[in-house]
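The other protein chains are all here in position, but one chain of the complex has been omitted.
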Amino acid sequence: MAEKYIDELQHRLLMFARDRDWEQFHAPKNIAMALAVEAGELMEHFQWLSEAQSESLGEDKRREIGYELADVFIFTLRLAQRLGVDLPQLVEEKITINERKYPAEKVRGSAKKYTEYE
Amino acid sequence: MAEKYIDELQHRLLMFARDRDWEQFHAPKNIAMALAVEAGELMEHFQWLSEAQSESLGEDKRREIGYELADVFIFTLRLAQRLGVDLPQLVEEKITINERKYPAEKVRGSAKKYTEYE
Amino acid sequence: MAEKYIDELQHRLLMFARDRDWEQFHAPKNIAMALAVEAGELMEHFQWLSEAQSESLGEDKRREIGYELADVFIFTLRLAQRLGVDLPQLVEEKITINERKYPAEKVRGSAKKYTEYE
Partner (left out) sequence: MAEKYIDELQHRLLMFARDRDWEQFHAPKNIAMALAVEAGELMEHFQWLSEAQSESLGEDKRREIGYELADVFIFTLRLAQRLGVDLPQLVEEKITINERKYPAEKVRGSAKKYTEYE
């Protein structure tokens, strides 16, 4: 399930790494770590905020957090590429799996049991 | 910088959450946590492997890891949506920032200083 | 700053690993990953709860979370040991650093700026 946007971005990220001789550092194990590190940096912005505060951040803050999200996104694409898996295809499958696992009519109204669903 | 693939996927994920009354749980703070939790699950597959082993995983394992990557990808898109930031635009900017920060001609050959660069 | 409790526990954990030939897997890099994976599992219990809900968990849930905390604690001691650093000494130093960085009289009453402090 070739997705042009993802394909092209992955190609650019590969070129970026090759141009810098960085492929040697990008073993899947290491990219997985880097991704988790970025996820931690992303989360740091939220750790002392209430849920309500996290809903109404100013533009600068949202932009700052957005760059962390971009880092996570970039490492996600890189890791998919290094593993040789078709990310858009797996995303499709995962959505289908989730639709079956959490049928809307059954889940709705039992929101307080949300934690048991995911 | 509208990217049709990302836009459509974000729309589907929004509908998925709305159909289940899950929007109430999806404060940015909570999605950031969920993303980090998935990043941890992703990393768990690699923790006791050598870098070399992580380069040569079997198909089943790569698929299993791929689903974790799909989860990270999904939460990344959801969080961008909830924050109201344009993820593809920020990814573009981030790549440009990285190109300037790590000029290929300067970085190459000083690979052992990689850790100082990122 | 020898702390008998920590010393003895670290010794037992070392013996546990040696008895199983696991020292070979316990490079500091890998233990750091394992610790972060456990921190993710710990956090998973809280991701969809409100802060208030997280304050009033039932006994079973608190026990379950407590075991995840124990895992984090165990890997923290193991990593300190593998790095050859004196954890209790560094904890003392860190508390002193924090006391100077966040003087009580200055921090109190400006609670809404908490995020800027940490």
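Order of writing sets the labels: A, B and C. Residues in every chain begin at 1.
Everything below uses one rule, namely that a residue touches a chain if its C-beta (ideal position, glycine included) is under 8 Å from a C-beta of that chain, and two chains touch if they have at least 3 such contacts.
Because the structure is predicted, anything quoted here is derived from the model rather than measured.
**Student:** What chain B residues would touch the chain not displayed?
**Tutor:** 33, 36, 40, 48-51, 114-115, 118
**Student:** Of the residues in chain A, which ones touch the absent chain?
**Tutor:** 25, 30, 33-34, 36-37, 39-41, 43-44, 46-48
**Student:** For review purposes, identify every residue of chain C that touches the missing chain, sorted by number.
**Tutor:** 3-6, 9, 12-13, 16, 19-22, 24-25, 27-30, 32-36, 39-40, 42-43, 45-46, 49-55, 57, 62-63, 65-67, 69-74, 76, 79-80, 82-88, 90-91, 93-95, 98-99, 102, 104, 107-109, 111, 114, 118
Assume only the chains that are shown with their structure count from here on.
**Student:** So how far apart, in whole Å, are chain A and chain B when each is placed at the average of its C-alpha atoms?
**Tutor:** Measuring from centre to centre gives 3 Å for this pair.
**Student:** Whole-Å distance, chain B centre to chain C centre, using C-alpha means?
**Tutor:** Centres of chain B and chain C (C-alpha means) sit 26 Å apart.
**Student:** Among all residues of chain C, which ones touch two or more of the remaining chains?
**Tutor:** 33, 36, 40, 48
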